[in-house]
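Just one protein chain is left out here, and the rest sit where they should.
Note that the chains are named A, B and C in the order they appear, and that numbering of residues resets to 1 at the start of each chain.
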């Protein structure tokens, strides 16, 4: 492209209070011709109201089937800097915790090998290195592993697991989301790096039903902290809320979905047998209320975006699972993958697979008993496939 | 069958507080051999745990395609009295109102021509004459018409419309259910008597959202009374409720689905803009609250039992329709039937037809505009069939 | 009996006006409020100040003219000859004179029960059963009788948290209101149709029969050169729709027919939107004449509801508040794989949230 980059349309995005990616990208454009060309192509997209990327090709690092998204410009002559412009998904650490030093090392690597642009982070959770040429993929990978970083998932594999800040900085965490995320990521390196599933499989871990990683909406398998016993109450702290300006009746009592909270004098009473662990009262009165002591996680399966059967939320597969060790979790995941491997179709995610095959059959397949916590309601249609029946000989 | 009827199993049903149909049938058995045989065959069913009726055949009265359900015993030799045992559906009067004289005349006819057994009434609403032989169908019909009675529907026709007691004895009636039921039944005699639809079409009329005829669950077309303006309040009567032992907060205020009721002193306040006309407060405080003055009906379409796509409730097609005359109703029904005739499949009821074809297309077909009252929610999937788009020439 | 020579058709039912009590005709559309004076007795007061009294009594619905004539005689004696039937098959006498209430009730109670108003269990919407239908997996009138014998106390009183509406249907066609009742009993076949290949080719239209199956379980085939159909038994869910269109495919199976129990449906718009009934007990074998397992099951649900629900909660609203896990817990009913939906919209019934009770 021509030396002086003219981006009148993009320049409009330098205005305004929100930090401007255009300003930031421009700060890179002088150092990096590929960034200049990226801006050039983007300006053209803004003018023409269309993208100029070609469909991704199969590129990657040796021995891995995932972690790299191949991307080529549709206008390589006009914008040679982005004729190849692949992204690399660097597997983030649990909870997206970093030190300045560690991040700077990553920046160094990317400044050397790529565009110096990143997504911090990708929607699945990876630290996305945005844009480099095919030849730099392998060297980048070597540089990363030398500093103890590895790539995350892409394609029909286990996708990079991610988790909320959890016990590291949240009082609501019902299990150690960071430890489980680390454990699963390391335990399933092969499944992460070498696509061999029917389709993608995402795992997201939230420490409580607030679900700060959107596990129930965006992960094939959600592992969401929950407790079984009573909400812990600090009545003294509650009395302070009562004495404050807060509208406890309107903000807490009336908002409980099952109406199981009442206030007597300065005491809060909770009918825990009817509490559905929605978190609202705990969220609203953090000093007075805490999640219970008997903690674990619920497992949901099947969330995904709409293609092709419509979006799905995850559905409860195990209402409560002990999280003091992760052995049972490995076992569960193995059984689910085995079933999916055997019964799933190509490009059919686990949620669609369960819907097609039927929950009862799926449960039988992975060896779980049905419990009412798995359903919003029992069936309302009479189309029951009875399996036990009487033969002539027997007594009815 | 043998002269002395032995029914040890059925005899068990003579016991107990609820009126016994067995006792009653037995009181008929001596006069009517067909009742004796009916009891005999029923006793055998109780012993063998199975029915002994054959699949119905095509019988009826001259010129009518409906109104008679043919029925033959599978054991004609054993129970010759019920070898034919057809039912005749006599179209009930609006609101199931009778005089003793009128009913006695009907009983006379049936004692003469049939089993003397009836269903008062059938689930659709007819007065069902239960059981006679083929040869008596036409004479019964003549006797009925001589006394100004006619048959109701069966088969793929308009089924006998039915309506709640409405303005005849209910303060909640938002329109004249009895008059409309009479009007529709008479206006559509041909559609009632000569099956020519894809499948049955049931109309039920309830005077208010209490829906005492189950229109929303059991009729292809429900015409359910509703009002548009404010609930009428008699504050003096309300004050009496307040002074009574009644728990107004718990029984009324807290039970309003939209929380739009509040009590100030002895006055009730209703945020009518948020009232969803559920009837609960009116039901609970009948002396103080009345339905509004701007009355009419909502039209629901598509309710039915589960065969074959699962049960359906009716869905709102017209949120509010003026009921001061019935011309628009005729016009609407005609348009619906026309559409169904053209687009429906054999044995596909209107509700299934709309689901298959899509609500938008159906509305277009019958000439109605979409309004948000027709849906629980707008679509949550992005699969929109856009129909208006820009061509090259135009400006975007 | 008919005296006209010309054959009359399409005359429709007589005009209702001639059947309306004069007091009703006078106050038509002018009713102000109602009161439930005692179980089975309503009063409706008009703007004019006039009051009409209603006495409601049970009817088995399947009646003889003998029973009918008892009702008309009582109407003539106490109600100026005016009576009506309700949408749930009770009989109602319309009285202008308050003093007639007690004597009427006295006579009614000699052969039936008075009640069914307000917070009661009123009459049971039901169907034909072994009395008249070819399709039935159980009897209807008998089930109604044994269940209401057990619950009659709830018909003649108004002590429940709210109305409880019962329904019985003898097969999946659900001519009773099973799909939207507080508690429902549904006759079920549980084995695939047994095809009579000798009569099928004559009796049935094969394309219609094939098309009738909601689950595509029926395929055309030929046996000894005659066109007939076969059923993929793994796909059949015993709905009986094929039998409706083809008499050569009966489903009746004395050993396996029986009933299922459903709960939590509702029609009115009061408080909640209408709700479908949901599966409680997948199967109880037919045990006539008194189906003790069925009456026990229904009674148990009614009693657990009566004990636990709050005022104005219908069964479905009560379960909505306590949650299904607790419903199964409190009633002691077993939760099985059959409760898991696997039909068209099954996914919409899965629990897609963390909101749960343990």
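Throughout what follows, a contact is a pair of C-beta atoms (placed from the backbone, for glycine too) under 8 Å apart; a residue touches a chain by one contact, two chains touch by 3 or more.
None of the values given here were measured: they were computed from a predicted structure.
Student: With respect to the chain omitted from the figure, which of A:60, A:81 or A:209 is a touching residue?
Tutor: That would be A:209, which touches the missing chain.
Student: In the full complex, which of B:235, B:249 or B:274 touches the chain missing from this view?
Tutor: Checking the options B:235, B:249 or B:274, the one contacting the hidden chain is B:274.
Student: If I consider the whole complex, including the chain that's not displayed, which of A:5, A:133 or A:170 touches that chain?
Tutor: Only one listed residue reaches the unshown chain, and that is A:170.
Student: Mind pulling the subunit A residues that touch the left-out chain?
Tutor: 9-10, 12-13, 15-22, 24-25, 27-28, 35, 38, 42, 45-46, 48-56, 62-64, 71, 85, 87, 91-104, 107-112, 116-121, 123, 130-131, 139, 142-143, 145-146, 148-150, 162, 164-165, 167-171, 173, 176, 178, 182, 185-186, 189-190, 193, 209-214, 216-218, 247, 250-251, 255-257, 276-280, 283-284, 286-287, 290, 305-311, 313, 346-347
Student: Pick out the residues on subunit C that sit against the missing chain.
Tutor: 269, 273-274, 345, 348, 352-355
Student: Which parts of subunit B are in contact with the chain that was left out?
Tutor: Listed in rising order, the touching residues are 209, 211, 216, 224, 226, 228, 257-259, 273-278, 298, 300, 312-316, 319-320, 355, 358-361, 363-364, 370-386, 389-392, 394, 396.
The rule is short, and it goes like this: only the chains that are shown with their structure count from here on.
Student: Using mean CA coordinates as chain centres, what's the gap between subunit A and subunit C in Å?
Tutor: Centre-to-centre distance between subunit A and subunit C: 48 Å.
Student: At what distance in angstrom does the C-alpha mean of subunit C lie from that of subunit B?
Tutor: Centres of subunit B and subunit C (C-alpha means) sit 12 Å apart.
Student: I need the residues of subunit C touching at least two other chains; which ones are they?
Tutor: Residues 172, 174, 179, 214, 239, 254-255, 276, 286, 343-344 of subunit C touch two or more partner chains.
Student: What parts of subunit A, by residue number, touch at least two of the other chains?
Tutor: 380-383, 396
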